[in-house]
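Note that one protein chain is taken out, while the other chains of the complex remain in position.
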Amino acid sequence: MLAVGNLHVSYGSIVALRGVSLQVGEGEIVAVIGPNGAGKSTLLLTIAGIVRAKQGSIEFAGGSVTGAAPERLVSSGLSLVPEGRHIFGSLTVAENIALGATTRSDRAAIAADTERVLDLFPVLRERLRQRAGKLSGGEQQMLAIARALLAKPRLLLLDEPSLGLAPLVVKQVYDSIEELRRGGVTILIVEQSVGRALKVADRTYVLNSGAVTISGRSAELQGTAAFDTAYFGAMSGARAP
Amino acid sequence: MALAHFSSEPKPLQTAGVLLGLLALVVAVSLFMPPALQRTVVEALIKLTVVIGLYIFVGNSGVFSFGHVAFMALGGYISAVLTIAPAKKAVALNLPPFLEALQLPGGVALLIAIAAAGLIALLVALPLVRLRGIALPMATFALLVITHVVASNWQAVTGGRQALVGLPRYTDLWVAAAGAAVSLIVAALFGMTRHGLALRCSRENEVAAAATGIDISRERLIAFVLSAIIVAIGGVLFGHFLGTMTANTFYLDLTFVTLTMLVIGGMRSLTGACVGVALVSTVSQLFRSIERGVSFGDLTISAPAGLQEIVLAAILLAILILRPHGLVGDWEVTLPLAGQDKKKEI
Partner (left out) sequence: MIVLQNAIDAISLGAIYALAALGIGLIFSIMRLINFAHGELIMVGGFMLYGLAGQPYIVMALAAILVVSILALGMERLAFRPLRRANPATLLIASFAVSYLVQHIVLITFGARPMGVDFMAQLGESVDIGGLRVPRLQIATIIVTLALMGGLALFFRRSRVGVQMRAAAEDFTMARLVGVRANLVFAVAFAISGVLASIVSLYLVTQTGSVSYKMGVSMVLIAFVASVIGGMGSLTGAALGGFLVGIVSVSLQAYLPVDMRPYRDAFVFLLFIAFLLWRPQGLLVRRADRERV
């Protein structure tokens, strides 16, 4: 579904990604983990079209989307929930969800999908008329995902969905991610929490200092020395939490 | 992230030296020019003084100021009041007797004018440098408007909307060049001090600079006052070049032209300021000639008056779109010694 080839991204003179390649197959959940500053967010932002790559290719659903505008990607079925949720605080919950369907025009289907996400996140149904800025962190995360789902994405990009959330809320969010997978959505997830990532993802990539240091089936990676080295760097002997 | 963009000026003395050398060259060449062209050079040198003064604050701090022209007016009007013959003052103005009778030599008046400008800049900027974001530029805009309204209406001191005539016209090529040279040296020296350095740090990243203990407000204050003094010198020289002071001259159009000169060249470097002035002056002069009509044998090409400003604005837009850091960017000109390149930062 998604094929990223040899991506090089820089902010001015700072290199963020050096030659990153990854693949996400249809129906998979793939995780990208790594220490702070590794370039994980940059990777997602580049795939979503916000950041321009200096070099490299991005293929989505069989077509090249390198350098495409974010608006076009959304209508092609690619949806990003960025780090920090970024819900539109001054708009109502209902307006936020409706905005997810900006690129769609099939009224009946949109209404049906709206019902489905409200079933998925019942707490949002209670707060439909409220200003989104008043929601708690966890509720905002769910709203952000709900909004992204209204775009009927084939590929959902999630940047640190558990950031800043209480453990109980994190569990709720991840339960809904599992539900999404059951519904046939392909997911690429960037995570700080290594344990969660390895648990939910079929395959995992480790990003360190802008490059992929190791990748493979999550089950096989967990606990290996190679994984620790790849995550923490060559000097470490510590185990991943 | 911040310090990666920090542009160091490895050879500020060299830069100043080269620029001064170029200045001397310009003066030398101008000595052989027809008087009309020489006047253009004089005016350009005065604008250079002003733009360098502008650079001291805007270039180092990264904060835009729209009020510098107000300090030009301040300097010019103070010097005017101190140097115009008492007889003329009695007719045009309504000053207290001791001021009316006073007539000082140009140099003394200059010093008093710029000292006053510096003092006023200090008082005005003291509360304002606390402002962050768009508020400080907007406040400087307000300063410009206030000064313009006062200058246009204070009949007794400025002559109101009418031109105040009678300033001794002592600004010739040498005086203007001296003014430009002084401002160049001051700007280069300031850039070398801890204050200049601290200010440029805050230009790159305010939060990081503050975290390292830099008192951003204080650094901006110092630069603002210094900038105002240099700009006031330009204002005094301008008044004594024209021989008159008119309130309307020191308003939006002059603000636009001087800001354009700074931005076109590259507002982050001294060299840029100089390049900007040179380019804009050249283009202006070119179009002024074209407007008067250029004849090739029997054929005369001329353009409507006002074309010059249109072209200038179009060039500025083009530069902003294509080369947002100005023609020179962060470059500073240095001497081409063996093994040394012009240092370039993005």
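To keep things simple, chains are lettered A and B as they appear, and every chain counts its residues starting from 1.
Rule of thumb we're sticking to: a residue touches a chain if its C-beta (ideal position, glycine included) is under 8 Å from a C-beta of that chain, and two chains touch if they have at least 3 such contacts.
None of the values given here were measured: they were computed from a predicted structure.
Of the listed positions B:87, B:123 or B:146, the one in contact with the omitted chain in the full complex is B:146.
Counting the whole complex, the residues of subunit B in touch with the unshown chain are 62, 64, 127-128, 130-135, 137-139, 141-143, 145-146, 149-150, 153, 207, 252-253, 256, 259-260, 263, 304-307, 309-310, 312-314, 316-317, 320-321, 324.
Subunit A meets the missing chain through residues 48-50, 69-71, 74-75, 79-80, 82, 86, 88-91, 95, 98-100, 102-103, 133, 147-148, 151.
The rule we apply is simple: only the chains that are shown with their structure count from here on.
The distance from the centre of subunit A to the centre of subunit B, with each centre set as the mean of the Cα atoms, comes to 51 Å.
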